[in-house]
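Structure first, then comments.
A protein chain is absent from this complex, but the other protein chains hold their places.
A, B and C label the chains in the order they appear, each numbered from 1.
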Amino acid sequence: MIVVMKVGHTTEELDGVVARITEAGFRSNLSRGVEHTVVGVVGQPPPDLKDDLEVLAGVEDVIPITKPYKLASRDFQPVDTLIQMKDVVIGGPELVVMAGPCAVETEEQVMATAKAVKAAGAHILRGGAYKPRTSPYQFRGLGEAGLRILALARQETGLPIITEVMAPEDVELVSRYTDILQVGARNIQNFPLLDEVGKAHKPVMLKRGMSTTYQEWLLSAEYILAQGNKQVMLCERGIRTFETYTRNTLDVNAIPVIQKLSHLPVIADPSHGTGKWYLVTPAALAAVAAGADGLLIEVHPSPDHALADGAQSLTFENFQALMEKVAQVAQAVGKPLAKTSANAIQSQRKRA
Amino acid sequence: MIVVMKVGHTTEELDGVVARITEAGFRSNLSRGVEHTVVGVVGQPPPDLKDDLEVLAGVEDVIPITKPYKLASRDFQPVDTLIQMKDVVIGGPELVVMAGPCAVETEEQVMATAKAVKAAGAHILRGGAYKPRTSPYQFRGLGEAGLRILALARQETGLPIITEVMAPEDVELVSRYTDILQVGARNIQNFPLLDEVGKAHKPVMLKRGMSTTYQEWLLSAEYILAQGNKQVMLCERGIRTFETYTRNTLDVNAIPVIQKLSHLPVIADPSHGTGKWYLVTPAALAAVAAGADGLLIEVHPSPDHALADGAQSLTFENFQALMEKVAQVAQAVGKPLAKTSANAIQSQRKRA
Amino acid sequence: MIVVMKVGHTTEELDGVVARITEAGFRSNLSRGVEHTVVGVVGQPPPDLKDDLEVLAGVEDVIPITKPYKLASRDFQPVDTLIQMKDVVIGGPELVVMAGPCAVETEEQVMATAKAVKAAGAHILRGGAYKPRTSPYQFRGLGEAGLRILALARQETGLPIITEVMAPEDVELVSRYTDILQVGARNIQNFPLLDEVGKAHKPVMLKRGMSTTYQEWLLSAEYILAQGNKQVMLCERGIRTFETYTRNTLDVNAIPVIQKLSHLPVIADPSHGTGKWYLVTPAALAAVAAGADGLLIEVHPSPDHALADGAQSLTFENFQALMEKVAQVAQAVGKPLAKTSANAIQSQRKRA
Partner (left out) sequence: MIVVMKVGHTTEELDGVVARITEAGFRSNLSRGVEHTVVGVVGQPPPDLKDDLEVLAGVEDVIPITKPYKLASRDFQPVDTLIQMKDVVIGGPELVVMAGPCAVETEEQVMATAKAVKAAGAHILRGGAYKPRTSPYQFRGLGEAGLRILALARQETGLPIITEVMAPEDVELVSRYTDILQVGARNIQNFPLLDEVGKAHKPVMLKRGMSTTYQEWLLSAEYILAQGNKQVMLCERGIRTFETYTRNTLDVNAIPVIQKLSHLPVIADPSHGTGKWYLVTPAALAAVAAGADGLLIEVHPSPDHALADGAQSLTFENFQALMEKVAQVAQAVGKPLAKTSANAIQSQRKRA
């Protein structure tokens, strides 16, 4: 942490800063430039010290140097975190695809979608039983009945499942059904929920909030890691900008940035990242080309009858077409689509 | 809801749109312009129908017309909601000030601050016992012990108290101590929490999220209202923009906009809205001039030793000075500071 | 400028950084913390050196300390810049109001508006002869014919005039007619234009761009000051955010921030800052309460027939009502409306 003194500060002001640093238990290191006097705080001061120093007389600015997250940092753990889901590994040399409906509506809908996405080569089934909805008058999910449908679909297809949990008191229940706990964008700083999934024994996918900085995102991951759960992956799902033509702006820069700063796998969600079904494929290909470890895609048997997010859901045919293109780009960037029985068959068919 | 067809759409596509509207239980109203064919949906379709229509072939755009919130709307309730706190009314013809420390730290700190803000003319004591913190390594509040300290300060000073609740399961406990439940910016779309405070029998102050639109904000209020709790006030606390010199950008436009769209009182928080103590007074005056129903101000006996938000907290002296200026501007815009024994004494002193 | 080395950097990397600093003509100052090694660059390095150091091996971050603007800075000139317009002073102890139509349309329109705003107590007449319009198919202004109409209105009413200049080659022509040159938000980084108005012998009002940071804004002012023109004022006119209900978000924080960082006067434009006529008055009052040195307000005889910005223009009656409220708030914050013959008469009338 570095304290920049104002031009023309007094000796008393400088002494006050040094005294406050000493009081907090750190040594200080003085450096006088041509224009500015700078005081370095030696050691690893807590982030809060910034606030305390900023209000002192004579202080122009306080600049933190140490990153405020530790466990999520690549400095702390240089090697990639790998998350094993049956025979699929997230964060390794192969690309993983999670697909399914936005919301669980009926057994038929989920079962048909699960089979379709499996046939197209997807590795994990997504579907929401607890749905965060902007309006209280929208469909809010089937709750535990929805979880049971997802579990049936897993039994039928063998696909692991990922589903969202919205409240701390639901973590235990949802964990009993799901393979991966999803924390949604709106809960990126729901700290009681982060604490609770941090105590769960299931991998967690933490979606970036609509206006969450990279640093805040990693600090939210730190909450989970600090509770002992090391199986965390991050999901870029688009940010809120001034542009309203798309629902969100998919931030592809986030993918290589997070991979540089952290060892945690990065998934991309081009469905929420664009909000329009005809943009999902180009955005998915972009994310794969930028190095994403996985994709999260909304697929629905009949998007114009979906109870949630119809506008951004793909039909089975469109998802199949997407998967073929994803396989090409994934190959081109050296991170091929993880093998499944389905895509083994497809590549045979192609070659024939 | 209005469906705009693409230039060059086919008759089949138009029939498909009309059929889908009929299937959803609404009548449609066709209008052919020089360039565009437009289909009106007659009635009050649910917001979800937009998604369903958008994905249909031949559709260019779907434009909702009815506001998605009802109970929060001024169309629904033309007269202002008034929230009574002992002898103070929020949302009426007088300005109300809530002040106190960001976080409850010790009994001494809270008691000293409570007395100081009361003496300066504040009406309600604020203080956090449960603190949402960006990093898991920061001070997260004293919990119930903090609530007890607040209750003591209320007993001592007679000031009603407002404090934050962060998890649905804490609503009952916090309600036992506080006069107003605060829902923080990070929980603006924590829907289980909104449902729960909607069932509580205490007024709720709902802070706008960092990137929450006016419409989303009112929809979050709608969650609370829909559960039966009509005592809701809204708090503008600055939004996230590209500018990083200030912690947030206080959106003064929000004050008259919300007052036009809704009957709920609007409070402004210039402490979070700026993030720097020397900007709090001008921003507070701006909010009052724009018509705010109240202010929420962070005050601390010793800001450079605060466990949270020191940089934006006022000393007792600075808060006293702020209150004098606030009284002037409040008077000038015809919404005078609500009377208290403290400011009665002050005005006597002034006149003498 | 401070260079933060990566955790685990090599001695060669550190030597490379020091060598690059020496090559650029500066001394370096080494400081080893518990975690990070930090190299201070002693002196006033040019902003470009940041780019050069950032790409070196072993460098984590480069943090500039010195502000990149000089002439615009309050460190350089502690006393406020005053801009004299006949008997009105901008930036002094009194508030100045500039008002008039968005675009000059006809002599009748300008003359009627000039008389109305003068009668209501405005000090300066605004009006655009060269209009930047988002679409090439919108009305783009009368050009020199418009300037002549403004000059006539000045002759008739005695009000100084302010009008926009959009191209470097027009600066000389526009300067012949106007009292203040306005540089619009879209030209905030039109550097050839900034250079040219910097050579003119007229005061300049520089509007903040839609997404211009405080620092960039002051650097654009620096362009003008660096050419020798010291008569610069800044105009906050709202920024672009995620919120689209209002045309822009008026950033009231900007007013005290700029007044702290710089000695240049700050004007607020609540017409563009909100985009809706019924929000102009509360936003204007907010700006005055926050300490603005002046206001810029759009007024039109018949807003629903305006050739530009009708939605945000006030009628004569509404402007008159605004001025009365502005006078109250200006008085309350100790920066009264500058006297004119018109408001002298009004205060007489009031007292009578």
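Just so it is clear, a residue touches a chain if its C-beta (ideal position, glycine included) is under 8 Å from a C-beta of that chain, and two chains touch if they have at least 3 such contacts.
In this text the structure is predicted, and so the values were computed from the model without any measurement.
Q: Which one, B:Gly25, B:Gly43 or B:Gly334, makes contact with the chain that was left out?
A: B:Gly43
Q: Can you work out which residue in C:Val7, C:Leu30, C:Leu56 or C:Ala321 touches the chain that's missing from view?
A: C:Leu56
Q: So which of A:Ala167, A:Ala200, A:Leu250 or A:Leu295 would be touching the chain we can't see?
A: A:Leu250
Q: Go through subunit C and note every residue touching the omitted chain.
A: Interface residues of subunit C facing the absent chain: 20, 46-48, 50-56, 68-69, 132-140, 166-169, 186-187, 189-193, 210-211, 216, 219, 222-223, 226, 240, 276-277, 303-311, 313.
Q: Touching residues of subunit A against the unshown chain: what are they?
A: Within subunit A, the residues that touch the unshown chain are 211, 213-215, 239, 241-246, 249-253, 255-257, 260, 273-274, 278-279, 282-283, 285-291, 325, 328-329, 331-333.
Q: Can you list where subunit B touches the absent chain?
A: So the residues of subunit B touching the unseen chain are 2, 4, 7-8, 29, 31, 33-36, 38, 40, 42-44, 61, 63, 65-66, 75, 211, 240-242, 244.
FYI, only the chains that are shown with their structure count from here on.
Q: Which chain is in the middle, if each chain's centre is the mean of its C-alpha atoms?
A: Nearest to the common C-alpha centre lies chain B.
Q: Could you tell me the distance, in whole angstrom, between the mean C-alpha positions of subunit A and subunit B?
A: The computed centroid separation for subunit A versus subunit B comes out at 28 Å.
Q: Could you give the separation in Å between the centres of subunit A and subunit C, each centre being the mean of its C-alpha atoms?
A: The separation of the two C-alpha centroids amounts to 40 Å.
Q: If a residue has to touch 2 or more other chains to count, which residues of subunit B qualify?
A: Within subunit B, residues 211 contact more than one other chain.
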